[in-house]
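The complex is shown incomplete by one protein chain, all other protein chains being positioned as in the whole.
For reference, chains read A and B in written order, and residue numbers begin at 1 within each chain.
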Amino acid sequence: MAQTLEIESRGGKAGTPLLEVQNLVMHYGTKEGDVSAVEDVTFTLNNGEAIGLVGESGCGKTSIALTLLRLLPDNSVVKSGDVRLDGESLIGLDEEQMRRRRWRDISMVFQGAMNSWNPVYRIGDQIREALRLHWPETLTYQEETERIAALFELVGLNPATMERYPHEFSGGMRQRAVIAMALSCNPKVIIADEPTTALDVIVQDQILRELKKIQKELGMSIIYISHDIAVIAEVTERMGVMYAGKLVELGSTIEVFHRPKHPYSYLLLKSTPSITGPRRKLAPLEGEPPNLIEPPSGCRFHPRCPFATQQCIDEDPPLTTVGEGHSVACWHWQEVPEIGGLQK
Amino acid sequence: MTEPMTDIAAKTTPLVKVENLRKLYPVSKNIFREAHDFVHAVDDINFEIAPGESLGLVGESGCGKSTTGRMLTKLTDATSGQILLDDKGELIDIAHIQRSDMRRFRRRVQMIFQDPFESLNPRRTVYDTVAESLTVQRIGRVQEREERVAELLHRVGLTPPESFLFRYPHELSGGQRQRVAIARALVIDPTFVVADEPTSMLDVSIRISIMDLMLKLADEFNVSYLYITHDLAVARYMCDRIAVMYLGKIVEIAPTEELLANPRHPYTRALLSAVPVPDPAYKRERVDIKGGISKALNPPPVCRFIERCPRATDQCRTSDHPGFDDLGNGHLVACYNL
Partner (left out) sequence: MADTLTPPTGELENFDPQRVVEEPLWRVRLRLGWRSFRRNWALFNDNKMGVVGLAIIALFGLMALAHPILMATIWSNHLEGGKNVYDIRAGADSIIVTKTIVEEVTDPLTEISQIEAMFLGTGVNIPEIGDTIESPLANPAPPVFSGVKHPHILGTDPFGGDVFSQLLFGARAAFLLGAIAAISSVALATLVGTISAYFGGVIDTLLMRLADLVILIPLLPLLIVVSGFWNVELTMLGILIGILSGLGGTAIILKSQALSVKVKPFIDAARIAGGGHWRIITRHIIPNVLPLSFLYMMFAVTGAIFTEAALSFLGLLNIQQSWGIMINIAHTQGYTLEGFDVWWLMFPAGLAITLFSAGFFLVGRAMDEVVNPRLRKR
């Protein structure tokens, strides 16, 4: 298999399913009991697509990312369900097989990654290390350098700076270099977990633009994970809303933002302040996220939900299709009002 | 430089008036050598806050907004300048306060911190934390303090108060801790509260209830906030006016909606254009500025934004850092090329 040195996505034809998460259930064992961190989550990432997972801390979005990469802590158990990349189950792979896929097929840009550079090695050499470990063929030093230079240019860094040490980079530059590293082996999927959370707003904007540009140009498939729905709105085409370990709504980003069908999505949107649009009263979400050791019965959102009825306490709503590519797990989705964007 | 009165401030005498406030941090100082290099964390800033008004101080990390807050609460000493606090008609200069006035000052000015997990002593109960200023200042008997703390807990929404009074911070959620921090700030009936990013560590769903609580209590207790944040959307929700800081300088102050609708300083424009909008249908205007934020280490006297400014002219390069231009409606901008 001859490898080109082009920077590209090794995914398949755009629009075909690439990564399928099916009925994934993942628990953490603790002394107090089992934490049901991911409960029956199903979604698909298509080739060339950017999707988002949004939710509050502890809702299970990062646990999903860790499950996809199989980087879970020792006390976690994948109870059931499957993760398939190009039709191949990742859950059944042994550690060595997974290690070979990890960076090569699925790479990641995680929160605070910019602080994970080893301070005593040059940035370029650290990317070179990743290439040596994960690139399927042995490259010459010259080829490696050329590839790193190309990666640097792609993420908006001056290739000459690859000779620098991490402390000589600003936070934004380091995060760009993290993206370059994530792209180094032409992955099929990039998981970006809070990629801009620690950054200032102007730098965040630059990084998000860069990621969006790369995703479009290379046809890269990216899963964005964020607590900030504004970030998700910027960069994704489809999104899932998570609450207490469950995927409660899944749909095209514009559909979820303008016509949310789950009360949680609705309240989340209603409680997000914005600098554009008319100044409006924001609706607080009362209460606190539930304890996942003993999650609420029925729908996990019912204790905080203004639409909750007896049915919500007794029965867990399944994810049902309510429109094209739009599904929601709520008994009362028809009652949730339309938002219709900020301008209204 | 005469300080033009803003609309709100013009009605009454300001509660807080900051004049030419500076904070320089020496670099590599030791006992045997005077420092030659200084980081100009806060450099010659002026603003006013009217009674009951809340002013947002917005900027990127390292712009000096937190240092300003710390100087106003006397956690950090100012290098020069004045901070005048109106205490029942009498002006106290916080920057040069006498020891004897300290106690009175501590009753007037309080602070709410960013990280609810770090701002409460893990070894003290909610009661101890909230009652601390009452205890230190010997206000009331023990029972009165307890009642006062319970009342405050009730008013910040920790109900029933008796179930929270003797809990430790680790038994509370992030939102509850921040409510305790708010109760602590208000227990002594201050007139002015510095809030340093009080909601940035909280989850979205909790954030609004804390912001609403702070707005409600501002009315009930008649306090003014200096609301420090990096998030313009939050500042818009919380503040009557917004001041934008860049590398130790305030570059623009205006009433909130005026600033958002009509930003005049190139930095404010860049900042506003970079804020992501929670609506995928909304297309933002793109304002590009060059480079990244640097450190204000021995800055030349010219405009701080000059290296990144798309509009910089020869005047900017040769003149001192611009002073405020009053554009009316309390809109002040520090830029030569409007």
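Observations, loosely collected:
We take it that contacts are C-beta pairs under 8 Å (C-beta built on N, C-alpha and C of every residue); 3 or more make two chains touch, one makes a residue touch a chain.
Model, not experiment: these values are computed from the prediction.
Touching the chain that is not shown, out of B:102, B:297 or B:338: B:102 (per the contact rule at the top). Across the entire complex, the residue among B:111, B:172 or B:251 in touch with the chain not shown is B:111.
Residue A:270 is the one among A:79, A:100, A:122 or A:270 that touches the chain not shown. Screening B:35, B:75, B:91 or B:297 against the full complex identifies B:75 as the residue touching the chain left out.
Touching the chain that is not shown, out of B:147, B:189 or B:257: B:147 (per the contact rule at the top).
For chain B, the residues in touch with the chain missing from this view are 31, 70, 73, 75, 102-103, 106-107, 109-111, 113-115, 118-125, 129, 132-133, 136-137, 142-143, 146-148, 150-151, 154-155, 157, 159, 161-162, 165-166, 168, 181, 184, 188.
By our rule, only the chains that are shown with their structure count from here on.
Averaged Cα coordinates give chain A a centre that lies 33 Å from the centre of chain B. Residues 60-61, 173, 175-176, 203-209, 211-212, 230-234, 236-237, 257, 260, 270-282, 289, 292-293 of chain B touch chain A in their complex. Interface of chain A with chain B (complex): residues 56-57, 170, 172-173, 200-206, 208, 227-231, 233-234, 253-254, 257-258, 267-269, 271-277, 279, 282-286, 288-289, 341-343.
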